[in-house]
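Excluded from the complex is one protein chain; the other protein chains are retained at their positions.
Labels run A, B, C, D and E following the written order; every chain starts at residue 1.
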Amino acid sequence: MKELVTVFRKERFNSAHRLFNAEWSDEKNLAVFGKCSYPNYHGHNYEVVVKIIGEVNEETGYVVDLKKISDLVKSEIVERFDHKNLNLDTQEFAHLIPTAENIAKTIYHILRPKIDADKLLQIRLYETEKNFVEYPAFIDVR
Amino acid sequence: MKELVTVFRKERFNSAHRLFNAEWSDEKNLAVFGKCSYPNYHGHNYEVVVKIIGEVNEETGYVVDLKKISDLVKSEIVERFDHKNLNLDTQEFAHLIPTAENIAKTIYHILRPKIDADKLLQIRLYETEKNFVEYPAFIDVR
Amino acid sequence: MKELVTVFRKERFNSAHRLFNAEWSDEKNLAVFGKCSYPNYHGHNYEVVVKIIGEVNEETGYVVDLKKISDLVKSEIVERFDHKNLNLDTQEFAHLIPTAENIAKTIYHILRPKIDADKLLQIRLYETEKNFVEYPAFIDVR
Amino acid sequence: MKELVTVFRKERFNSAHRLFNAEWSDEKNLAVFGKCSYPNYHGHNYEVVVKIIGEVNEETGYVVDLKKISDLVKSEIVERFDHKNLNLDTQEFAHLIPTAENIAKTIYHILRPKIDADKLLQIRLYETEKNFVEYPAFIDVR
Amino acid sequence: MKELVTVFRKERFNSAHRLFNAEWSDEKNLAVFGKCSYPNYHGHNYEVVVKIIGEVNEETGYVVDLKKISDLVKSEIVERFDHKNLNLDTQEFAHLIPTAENIAKTIYHILRPKIDADKLLQIRLYETEKNFVEYPAFIDVR
Partner (left out) sequence: MKELVTVFRKERFNSAHRLFNAEWSDEKNLAVFGKCSYPNYHGHNYEVVVKIIGEVNEETGYVVDLKKISDLVKSEIVERFDHKNLNLDTQEFAHLIPTAENIAKTIYHILRPKIDADKLLQIRLYETEKNFVEYPAFIDVR
């Protein structure tokens, strides 16, 4: 019987963004997104928490070496988004509105193929201390 | 197939309360609740985290506009409980012991009808940094 | 030459209070103190940080044993104020408005005689994460 | 129908440890565990969050008295591990590598028989602010 | 004799910025400021802590009503900088590099005339959890 343990690793990146639907008028963008749609961008200290579920390796006592997960998140996510303008500098958000929801989903889809297929993955993303998201909502696949 | 994302919003309120079962003697209340039953009340900086699960709207990139959730929590919860004595000033706890468990359940039942029925809701309530609760315990209804 | 080091110890207590000047009308109290003057009290998770400045004892490497400071703060401050109504249950605030400023000053005057006279003392008190105070403002007496 | 609520209690302990597999050479330990395997130990401020799920008792408004859970965690976990060397001073880790995963599992197995059998239990353990684990991964037994 | 107490109030704003000296080449800007000079901006969740020193008013128990300071900081600072691009959207940083040092000084000079002249003022600004600044460095004017 599988005995599953969850491990978490937190990393940070600082980015500019704006919420803007290119198919809408400026007025509609302002009505829907408020100050989040201001044209010259604002920014956040994002915190990403990577959650991985798997069995503990008996030889190491690890589900996975969190140092390797830290390195992976730094090379794949922090390197890509840190000190960048998400709308202007990244291909991921060239045509996708960089809401916290969409950033979390994007991070998940970047990391998923880099993590062992027998492990489950979930991403929590903090945009501010008060606003945060999680993707996918459910990871219980037993 | 539905692809669900979770969003969270945190708000705060400061209230007085005491734990007291009106059907018990003062001695039994003290024996069960200890200093939490002291007659003249004590208080807490409560933090409430509202968790909502739903599909991402493709036009907005939002599960729900967290600004609207913030406004809702402020008008329905903070306005009701902030700087109040939960036992004396609120009808919700006139006959219900204001434990963290009961406060979280009460917040859930106030907010549930105000949030779209196709979305799932869970409440986390921090009474102190060390004591907190969540209701309902399980929200996986797939 | 004296070589001074500062040490800090944090403790917590949870209390009810209201801001109310007994020489004023209810209307004036409400006008000045707003919801902080509501008659049935509200409350806070207070955090007190005791700051002590002195020379390092060469035999122990301590300015002062922080375990003893923790015990002192627990017996003199936490025991006195925790799970109490500051206005109703304490003699300190029977005739003194329990603002954060006055609570910090009161804590200082309770602890000052209990701490070695050759050491400097300052109190920081958090009423909420966003509102906090310090007394005395200046402790540099060289 | 059962209506389940979750309660949480956080406690802390400070311990030394090293990650070391006695069946491997020093070189292999260093290759796998890096600086976590340094021979003279390092240490952490561990935070343990005990999560308990159960029905609310109507008389008390509690799932469980968190003061009793605090006392239990202090007597069973903090007393056992605080200011100890996990590898040298505890029988639990005499032959088990004290990774965060294994510490969380060990805490679970110590506490599980001490908590009512009709309640569910999960342990979250913070080794640092950035590295933390949870056991068991899933507790939904409905 | 004056008996001075210090009060603090924390507020937040989210902005985009870049560090760029217009008198330098792009190469020199990159050499000096690194990724902080990337052309399309990045951003931060700034936290500003306003520190005010004064005498306690005996009638109110306040140095100053922190609700009024909160309102002042919101109207003068948050309104001005929140969800803005500091370089493009503000006159304050049209010709001044928006380093944390310069933002703190700017906030000080905006607030100083709005606060009673007999009170001392200091600004702490958090750019990230790890990088923060304070201005002025010294406020002891006795």
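Everything that follows uses one rule, which is that a residue touches a chain if its C-beta (ideal position, glycine included) is under 8 Å from a C-beta of that chain, and two chains touch if they have at least 3 such contacts.
This is a predicted model, so every value here is computed, not measured.
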**Missing chain: touched chains present in the view** = C, D, E
**Item:** Hidden partner chain, touching residue among C:Lys10, C:Lys28 or C:His109
**Value:** C:Lys10
**Message:** In the complete complex, the non-displayed chain touches which residues of chain E?
**Reply:** 19, 21, 23, 32-34, 96-102, 104-105, 129-138, 140
**Item:** Residues of chain C (touch criterion as defined above) contacting the omitted chain
**Value:** 3-11, 53, 56, 59-63, 65-67, 70, 120, 140, 142
**Request:** Could you please point out the chain D residues that touch the chain left off the display?
**Result:** 12, 14-17, 35-36, 38, 40-45, 82-85, 88-89, 128-129
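Here is the rule we use: only the chains that are shown with their structure count from here on.
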**Asked** Relative to chain C, which chain has the most distant C-alpha mean position?
**Response** A
**Centroid-based (C-alpha) most distant chain relative to chain E** = D
**C-E, B-C or A-E - pair sharing over half of the A-D contact pairs** = C-E
**Request:** Calculate how many whole Å lie between the centre of chain A and the centre of chain B, each centre taken as the average of the chain's C-alpha atoms.
**Result:** 27
**Message:** Where in chain B do residues touch at least two different other chains?
**Reply:** 129, 140
**Prompt:** Taking all chains into account, which pairs touch?
**Reply:** A-B, A-D, A-E, B-C, B-D, C-E
